[in-house]
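A quick write-up on the structure given underneath.
The excerpt is restricted to a subset of chains, each kept in its original location.
Letters A and B mark the chains as written, and numbering starts fresh at 1 in each.
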């Protein structure tokens, strides 16, 4: 059996299934006992699993995420809710130097299996400190896997995969895609038929959301859905866009990206993270370091520019990589 | 300065004005957000953390300050800003994201800056601790007077920045006060659930500084404690952890149903209590109190009108103010991005 679910409910189903069967999993985060986490991934878990396994923490991210790393070294698999990625600044050392490097620095003697759930992104006027993506900042860390589902099916399957991984997995979800009560009506393309049964979605494989022959549009998180919107527009104009969801930043499926661009010969890279030193440059470099001659046109990046996210709606809406800007870039590719 | 009748009347006026500000913003906040709630909808989008119930902190502490003193506030800044005298029209315009706002629409309600009264706020928990201490250090180096205060919540007292900053303040004996606003909650987590000690003011001993605790959420008591802390700071006696029990009457942010708050933990509204007290003490008559209330409401109505009448910034302004004085190559990138 399967039903249409939001990413939030689908993710919750995966975590619930694993927690019912495994004693090593427990949850840590601010307000999770009463609120079930920023995306409701732990909705109702307080009552179901009790305060020992669903621990609401003080506002001490270095403390509780560092504790999660220690618990992982001692045989547990903690699942942490960090709410917004804007908060990594107060706990970055745990990500950068402890959780990601201990397995390596110990020559494989110590494992750190833990899953860190983080919400990313803006578009709802929450300003410069509550709207960032920063996925490049965590994906640049060696020793951390970084995944980024954009729909309910992948949210469930990738969370099962993360919970069975022996490593530190950073599990990103764009706030606008999760389908939570405080972000308005869910985006249609984030909903999917989700089987009741558990299943895994492997890390490191792009997903071709929509096949096309003229231009490849890569995206991740929210920008996948803006790309799909743009593709609909473009279709009306007779432009066939292929929309590729990166889904996983570490490992990154360079073959999958290249295959699509080799087919279309044109590349538009979308990313809600800041332009420079991030995912957009990496995607382009991955393609051309293999073969620049497959490109019929210079690739175009449609990202948030290198500026803090402004509060006021007219400014924020203009700097996000929304469908309009993406479609324009694709048109340029075809011109 | 003594706790004069005049001063106490001003406390009431400020508390009324702060409440008028929050009530007006709350009313506007729901425009466009019903029946389907969405942070991003309506004329006042984003998260909104209101100060209803915390007005005595703003009135009492700011009453003990002078123009040279410097303040940083957190994600719940309205009561401190209003009582500090931040420009009400431009602050209102900022919450609505207008060009006339204090930050020209770039900041919103968590990012209120008004250099004219040395006020700043930001949204990362305990983020204002160290910068405030640095402002105190700057004044020492500049040989200028001024005490610095960081306004935080009791939840923020468990963040590393609290510890690091207070230790340095203790070592350097800086003129610094951390105002720990204990409203009992950090979102849905109670102080007892989050804090290993009953009073953060007791942590002062660990930093070689003074601790003050006020349990009443009454601006008179808060003022007297703040005045002692400010006097110590001005006399070179170093810092103070000033912990003030206060209230959070409008939830963590708009949309918080507060179902997690048990009956016996419901908090009292400090404004009617203070009003009754001033009338009991003969400092204020019913008529005067009513007049102050309506003056506050009118002033806020004027501010809201200014905000509503103001234009939005142009989209392209998003590229301004990334760097002071601009930067050659960035301007070029900016131009490209604009194109």
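In this section, a residue touches a chain if its C-beta (ideal position, glycine included) is under 8 Å from a C-beta of that chain, and two chains touch if they have at least 3 such contacts.
Keep in mind that this is a model prediction, so the values were computed, not measured.
In this entry, the protein chain formula for the full complex is A x2, B x2.
Here is the rule we go by: only the chains that are shown with their structure count from here on.
For subunit B in complex with subunit A, the touching residues are 36-41, 45-47, 97-98, 103, 105-108, 110-111, 122-126, 155-156, 158-161, 186-189, 193-195, 255, 260, 312-319, 322, 330, 333-334, 337. Note for the complex: subunit A touches subunit B at residues 30-31, 34-35, 56-60, 62-63, 86-87, 89-90, 123-130, 181-185, 275, 305-308, 310-319.
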